[in-house]
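Report on the following structure.
Only one protein chain is missing; all other protein chains are in place.
The chains carry the letters A, B and C, assigned in the order they are written, with residues numbered from 1 in each.
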Amino acid sequence: MSAPSNVASYDRRDLRAALRNGSFTLHLGPFSHLVSGASEPLLDFLSDTYRDYSVELTPSDVTDVLLRLEAPNILRRFIRRQITPNPGFKVPAVPLPLSMSPLAFEMGLNLSVALKCCRFINVHAGVVADKDGAIVMSAASGGGKSTLTAALLQHGYRLFSDEFALLGLDQPLLHPYPRPISLKQETIPVVRDMVGDNWISKVVTGTPKGDIAYYRARASDLAQDKTSAKAKLVLFPKFEKGVRPIARQLNPAEAIMRLVPASTNYSLLGEPAFHAITGLLKNIRAYEITYGSTIDSLRLVEQITDQKLV
Amino acid sequence: MAAAPPTTSEKWSSDSHQYLAVEYDDTFLVYFRPSGETHFLNFLSYGMVHAVSSGPLSEEEILARMRTDFSLTAEELPETLVATTLSELDQAGLITALDAGT
Amino acid sequence: MTEKPIVPDTSDSESETSEDSRIAERRQLLMLGAAGLPMMLTLKASAQQALVSQLTCSITLPKRVRILVDCDGRAWVGTRNIQYKNGKGFKVADIVKFKDKATYAFPAGDVPNYWLPDNCPIEECSNDDDDDDDDFDYETASAELDDLMRTSLPSQADGIALASIRMGDDDDDDDCDEDWIDSGYAFYKLSKNSTILPVDHTSGTGWSPQANKQGLFIALSLVYESRHGDAPGWPGISCIVSIINYFGTQN
Partner (left out) sequence: MQKSALKQIVGIAPLPEKVMDRIELVRNADANHILGQMASANTSDVSDRLHDIFRNALLRAGHDHIMLQFEINRLEHALSGTGIEPVVLKGGAYVARGKKAAGGRRVSDLDILVAEDELEEVETRLKEAGWSPDEATDNEYDQAYYREHMHELPPLRHAKRGTIIDVHHRLLPKTARSNVDVALMQQSAMRIAENPVRTFDDVDMFVHSAVHVFADGAIDTPARSLVELYLLYIELSSDDALRLKTRAKAVGAIKAVSTALWAIDEFFDEDNALALSNEALAEKPNFILRWAIATKTLERPSAPLAKLLLYIRSHYLRMPLRLLVPHLARKAVAWRPTTKKPIELPFP
């Protein structure tokens, strides 16, 4: 049994063997993930984008997530070398070419966390934090959330997650889960310009969602993956081409009305979830911000946070 | 006056231990324990749930109470609005009908 | 853009909503209520609901669809019919014409094994050494159960016309009539306005086309998607792509 260590510290052969045996265990934030299914594209991806993440090649305990990346059953001889994520419960998963293994891996982990882990309220939202607290950003896909997250990371914030706000049930605190940030299509060059080539994974081209690349989390973010934070602001960002930047403050009730439908498990969790979501909005403000450029969005956030919060 | 409509024989009640409410500027976020559901209630619907929590009231009594509590005229708060709101609240389980006889 | 971003400073005004404006708001709300707006709203969470709505798109065929499959797993898709006579088989001229006028042609190997014709003249791809133990061994079952099984085998259920029909087709001679051919092809007919729910053809581990003609249509749709993406031309391709996309948005 090995103590957890960075992906980069392992031999590729050992990583491959662990993935084959289904003993590869990724530890991140509150969750542990057991993954099986080795492929060269996945190994390439892990040794680059996940280089600083903590893994064990033999699990030391049971894990929250059990993910199998496997060849699709029925069509396995139909379209060659395909892969599909199997999180252990029924979801219609689409087979992907083997070259898209990183996508299958990320997709599988997201499905598992979204639909299976209910010790936290999962809200589909990006979260970053500084010493004053966390900013929760909830947006529809394509709302420019990932770009804004990446931009805030360049301005003194640390990454909690670009995908899930994990809100504690016992206390209304946000918990980090700093997986790599997924970038789609035209956001790839924008973020690449912002953070530099070294931080962006190889582009997976031709996925059902177009081109996808991943922005690697920083070692400093990963080092604080157990440090939770109180929220200081809730944002609903909206990117619209050529629009004049504007912020509209929302009644907390309206913010809750928007956050709950973005949650995968609010209804399931009942009373603790009610306390948590009202606790989250207590004494903080919520804004809808609309903007046409990254610079504008940063200035809006700056202006909002500069007004001293209650 | 003798022939009251049949609905008025019904009295409505609610149990304040069964729900949690947080007010946001005249809007109430209400968690209802028996159903595990979260509802948004406005001042009227919440006012009605709250009013019948301290003792059963008939529809007529609720109507009168809401008009007084919120200083509304009969025109502003018509009977039908109270009736439909009662039925919404009843469907969600937030209030319960008691037979006048019991 | 030279204008300053606008963040309205609402910290004071918000908390000092005057009694008057509150009453005005309430009156307005009541008017809306009288007009039928509900006085309460129940929150419904769950990405799963969104998931379901994205997955429940259906395909309604705008025209009839006919699919001809040969033993090598080629497929031709069109709208023409092919004459079939019991004991003789398919009319060769119709087959030639069908291939000629087909809207789409899929190369060898594109059709999964299940939909290949049952009667193929040369058993060329018999390297089927896989472990699919599909043939149930029900020797141990009682005779009654056994009978039951046979009666309920889905040979030509659901309108699938097979080139060779197992039951009641004793015309096994292989002499090739010039005009008719009784082996080497399977022909599937989907009628106009028939509805296909792609989500019925998925399972926990991926696409899982059902063993019927709709399943073949789905299988071919996937091949089409893998080659052409959501390029229009194939009926219902956007529905297929929306399901595939669901997983993209999860990312």
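Observations on the structure shown:
Just so it is clear, contacts are C-beta pairs under 8 Å (C-beta built on N, C-alpha and C of every residue); 3 or more make two chains touch, one makes a residue touch a chain.
Remember, predicted model here, so these are calculated numbers, not experimental data.
Residue-wise, the contact with the chain that is not shown comes from A:S60, picked out of A:S5, A:S60, A:S220 or A:N283.
Considering A:C117, A:L159 or A:A213, the position touching the chain not shown turns out to be A:C117 (whole complex).
The hidden chain makes contact, of the residues C:T103, C:S194, C:Q210 or C:S226, with C:Q210. When the omitted chain is restored, the residue from A:L174, A:L269 or A:I289 that touches it is A:L269. Where subunit B meets the omitted chain, the residues involved are 33-36, 91, 93. Listed for subunit A, the residues touching the missing chain in the whole complex are 23, 30, 32, 34, 58-64, 66, 73-74, 88-89, 116-119, 267-270.
The definition used in the following text is that only the chains that are shown with their structure count from here on.
Taken pairwise by the contact criterion, the protein chains are fully connected, each one touching every other.
By count of C-beta pairs in contact, B-C exceeds the other of the chain pairs A-B and B-C.
Subunit A and subunit B, compared by their mean Cα positions, are separated by 43 Å.
Shared contact sites, meaning residues of subunit B that touch two or more other chains, fall at 25, 37-38, 40. Residues of subunit C in contact with two or more other chains: 14, 41, 43.
Within the complex formed with subunit C, the subunit B residues making contact are 25-26, 37-45, 70-72, 76-78, 80-81, 84-85, 88-89, 92.
Across the complex, subunit B meets subunit A through its residues 20, 22, 24-25, 27, 29, 31, 33, 36-38, 40. Partner subunit B is touched in their complex by these residues of subunit A: 251-253, 256-257, 260, 266-267, 270-271, 274, 278.
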